[in-house]
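Contents: one structure, followed by commentary.
Note that one protein chain of the assembly has been removed; the remaining protein chains are unaltered in position.
Order of writing sets the chain letters: A, B and C. Residues in each chain are counted from 1.
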Amino acid sequence: MIIVLKANTPIEKQNQLTDWLKGMHLGVHVSTGEYQTVIGLIGDTTKVDIDLISSLDIVERVTRVSETFKCCNRRFHPEDTVIDVNGVKIGGGNFCVIAGPCSVESEEQIMTVARAVKAAGAGMLRGGAFKPRTSPYDFQGLKAEGLELLRQARKETGLPIVTEIMSVSDLPLFDDIDVLQVGARNMQNFDLLKALGQTDKPILLKRGLANTLKELLMSAEYIMASGNEKVILCERGIRTYSDYMRNTLDLSAVPMLHELSHLPVVVDPSHATGIARMVPPMTLAAVACGCDGLEIEVHNNPTHALSDNAQQLTPDEFAKLCKRIEVVRSVIA
Amino acid sequence: MIIVLKANTPIEKQNQLTDWLKGMHLGVHVSTGEYQTVIGLIGDTTKVDIDLISSLDIVERVTRVSETFKCCNRRFHPEDTVIDVNGVKIGGGNFCVIAGPCSVESEEQIMTVARAVKAAGAGMLRGGAFKPRTSPYDFQGLKAEGLELLRQARKETGLPIVTEIMSVSDLPLFDDIDVLQVGARNMQNFDLLKALGQTDKPILLKRGLANTLKELLMSAEYIMASGNEKVILCERGIRTYSDYMRNTLDLSAVPMLHELSHLPVVVDPSHATGIARMVPPMTLAAVACGCDGLEIEVHNNPTHALSDNAQQLTPDEFAKLCKRIEVVRSVIA
Amino acid sequence: MIIVLKANTPIEKQNQLTDWLKGMHLGVHVSTGEYQTVIGLIGDTTKVDIDLISSLDIVERVTRVSETFKCCNRRFHPEDTVIDVNGVKIGGGNFCVIAGPCSVESEEQIMTVARAVKAAGAGMLRGGAFKPRTSPYDFQGLKAEGLELLRQARKETGLPIVTEIMSVSDLPLFDDIDVLQVGARNMQNFDLLKALGQTDKPILLKRGLANTLKELLMSAEYIMASGNEKVILCERGIRTYSDYMRNTLDLSAVPMLHELSHLPVVVDPSHATGIARMVPPMTLAAVACGCDGLEIEVHNNPTHALSDNAQQLTPDEFAKLCKRIEVVRSVIA
Partner (left out) sequence: MIIVLKANTPIEKQNQLTDWLKGMHLGVHVSTGEYQTVIGLIGDTTKVDIDLISSLDIVERVTRVSETFKCCNRRFHPEDTVIDVNGVKIGGGNFCVIAGPCSVESEEQIMTVARAVKAAGAGMLRGGAFKPRTSPYDFQGLKAEGLELLRQARKETGLPIVTEIMSVSDLPLFDDIDVLQVGARNMQNFDLLKALGQTDKPILLKRGLANTLKELLMSAEYIMASGNEKVILCERGIRTYSDYMRNTLDLSAVPMLHELSHLPVVVDPSHATGIARMVPPMTLAAVACGCDGLEIEVHNNPTHALSDNAQQLTPDEFAKLCKRIEVVRSVIA
């Protein structure tokens, strides 16, 4: 960490600061220039509060040199992490499409979609049983019954299941779920992250609405520092002033997260755009910039043909998209 | 709700949509124009998923006419809500300054600060015992011990205490806490909101990092629809591309929230700016545009004079500010 | 346009509004419901100020049904526009890579880079002669001398040249420039747009720092409504709270602009990321989601090897990337 002091800082103030830093068992190196004084800190600065120091009267600016994330940092773990979910692998060259309906609605629905996405080549089945909704009056999911329907779908198709957990108190219900998803709104629900860090389940961690990549990695760090290294990062669009799309898919997060971290990175083009016909082009773009997997919403609703062109793809559209994914993957690798 | 169909929508598709809407027990009025067809919905449309309908192939645009929030809506509750915390009132002309340290650190610290803020005119004492931190390696608060120190400070000063709760499982520890605060990162932790809705405690609900006013009100609605009407809204700065300040304090939220809702609105200038010397001007601005209260960080640290000019005010600075608050209040009311 | 009135609007107020609208030669259809009244407008509503009406006391909400952009609207011009720049085509299936240095620096530099990018397959040469810089103390470009060097490079390589114009008063200097670029900061410099609309030059219009797609299309509309239909749209990253990248590349703009407009869409991954090693993955992603071309910065600086890994690619890196672009294009088309 580098601290630049303001010009004309009184020497007593400077000494107060360096004494305080030494009291934190840090190596403190002062270099005094003509116009400014720079203090370099050596040692474990992860506990130093950069905001506090930045706001001191005598401080011009502070730069943190070593990253504060460790477990997920590629610097300390150069090889890609490969996560194995009942034999289905993701990361390190292993690619996986996770597909299924936004919400689990009925046995018939989840079974039909599960069979269809498996036939198209999906590696895992997704489906929401506990649904975070902005309004308390919106459908909150089938909950335990939804989880049970997912288990049936897994039993028949063999596809591992991925579903969102919203609360520590629901953990016992997720005992035999294969991948636990943390939604964007819970990305900084630190108690949930710590509790998931004490399980041995793979965690699919979605980037929050307006969170930076560093904050995403720090949330992964919460899980990993608690003992669970099986974290999959997920870019799902961020909030901007976009006018025609629900969110702005930040695909540059894919190569940058790969540079910063060894964890697998998947992309959710369905939530990012909110429009089914935008899902295929954004899916192919995500593949082209190197994502390790995708999470795509697929819904089969023969009686409600109207909703077919909403956010979710039909099984047919999904099957066609899977073929195009394969083609792009074959030339990118 | 108004649905505008695309030009040349086939009549069968249109009928499918109107039949589906009628199936939801809504009144459906179709007006067919030369270039477009407009469908008006009457009835309880709070359960209609506007995103779903917007994304239908045949739909040009959807406008929701009636607001989806009810309990917190001023339209259905024209008088200001007044919340009484052990005799200290907020809202409806009652103004309250909540002050105290960011974190509870020691008995000496909390006692000294509590006495000082009481003397200066604060109505409630704040102090963090459970601290949400971006990094798992940062100080997470004194937890139960911190709550105990807050109780001691209350006992001596008589000030009601306000402190953040991060998890449903901690609720039993907060049994005799006067006001439970929900932090920005948990604004859409819906399970926590529902659990707090089942208590009879006043809840101080902070606006999330990048949440809209409607989302803030919908989160208040979660608490209120679960049975607890004692919600205090708090603006604490939003995330933008600000370069010199931690967040961007959105003061226009104050008069707009007052127009939309009957709930009291407080402002936290300390977290919004992250810089102690910016707290006084932003505090006075918040008072001038009509806030019902403030949450201000005050810290007494005689041995660490360095941190005096960080985010937290000294007791002296706070006392001076309280006098200025009173002066501005006296001419605004 | 659909205007929804507030409940309990007095009939006189409603009549005032409808009379005023009729005075604008619009067809006015009023439908009165139990809880609300909806006014539909038919005719040329492009001149109706939606902000003004939205802000009326009696108005609940306004929805514009017909888009305000016409010349660039795909609805009125279903076929893709193909722009022919001295035989090099872009749009409608014609793909073009525009490459060259950020700034023209010297004859040797521009000649070397021009030859290199031509050999690698670029269709046009870019190079900044007039440079918009945040600071008045930063290098502002070689100006007229830079344009002359670009002409020399064109003469030798045959590549059409693309360069930024910042001011109407510079137009005479751009007389024989092939494509005039409007930079992000000038996207809403309406006087410049109108002047360019009176030329017959193809215009490369970059999306502003924080502008919506609609605003980008309205700026294209300024050029087209002034008589020049040769507009190329360019996505170059938008401003968010991104921490590791200069801007956030909004690739979903590509398919959405294609849906809304018939104009060609190119992507500039160099300015979007600001980091040379991020350019290849974002280039391939842009190709995969269907862009019509790319604008990529390439610099040859054998004596300053240090800057090779900055924002600009080396000729070698560019040549390798061009091959990968071709491979992805071949499977996407």
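Operating definition for what follows: a residue touches a chain if its C-beta (ideal position, glycine included) is under 8 Å from a C-beta of that chain, and two chains touch if they have at least 3 such contacts.
Just so it is clear, the structure is predicted and the values come from calculations on it, not from any experiment.
**Q** Please identify which residue in C:V62, C:L147, C:I177 or C:M218 touches the non-displayed chain.
**A** C:M218
**Q** Quick one: which of B:V28, B:I42, B:V82 or B:A288 touches the chain that's been left out?
**A** The one listed residue touching the chain not shown is B:A288.
**Q** At which residues does chain C meet the chain that is not included here?
**A** Residue positions of chain C that touch the missing chain: 13, 16-17, 20, 46-47, 49, 51-52, 55-58, 68-69, 132-139, 166-170, 185-186, 188-192, 194, 208-211, 215, 218, 221-222, 225-226, 239, 246, 274-276, 304-307, 309-311.
**Q** Residue-wise, where is chain A in contact with the chain that is not depicted?
**A** Contacting residues on chain A, toward the hidden partner: 2, 4, 29, 31, 33-36, 38, 40, 42, 60-61, 63, 65-66, 239-241.
**Q** For chain B, which residues touch the unseen chain?
**A** 210, 212-214, 238, 240-245, 248-252, 254-256, 259-260, 272-273, 277-278, 281-282, 284-290, 327-328, 330-332
Heads up, the rule we're going with is that only the chains that are shown with their structure count from here on.
**Q** From the C-alpha centres, identify the chain that is farthest from chain B.
**A** Chain centre farthest from chain B's centre: C.
**Q** For chain B and chain C, let me know how many angstrom lie between their CA-based centres, rounded off.
**A** Each chain's C-alpha centroid was found; their separation is 39 Å.
**Q** So the centre of each chain is just the mean of its C-alpha atoms; given that, what is the distance between chain A and chain B in Å?
**A** The computed centroid separation for chain A versus chain B comes out at 26 Å.
**Q** Could you tell me the distance, in whole angstrom, between the mean C-alpha positions of chain A and chain C?
**A** So the centre of chain A lies 31 Å away from the centre of chain C.
**Q** What residues in chain C touch two or more of the other chains?
**A** Only 240-241 qualify.
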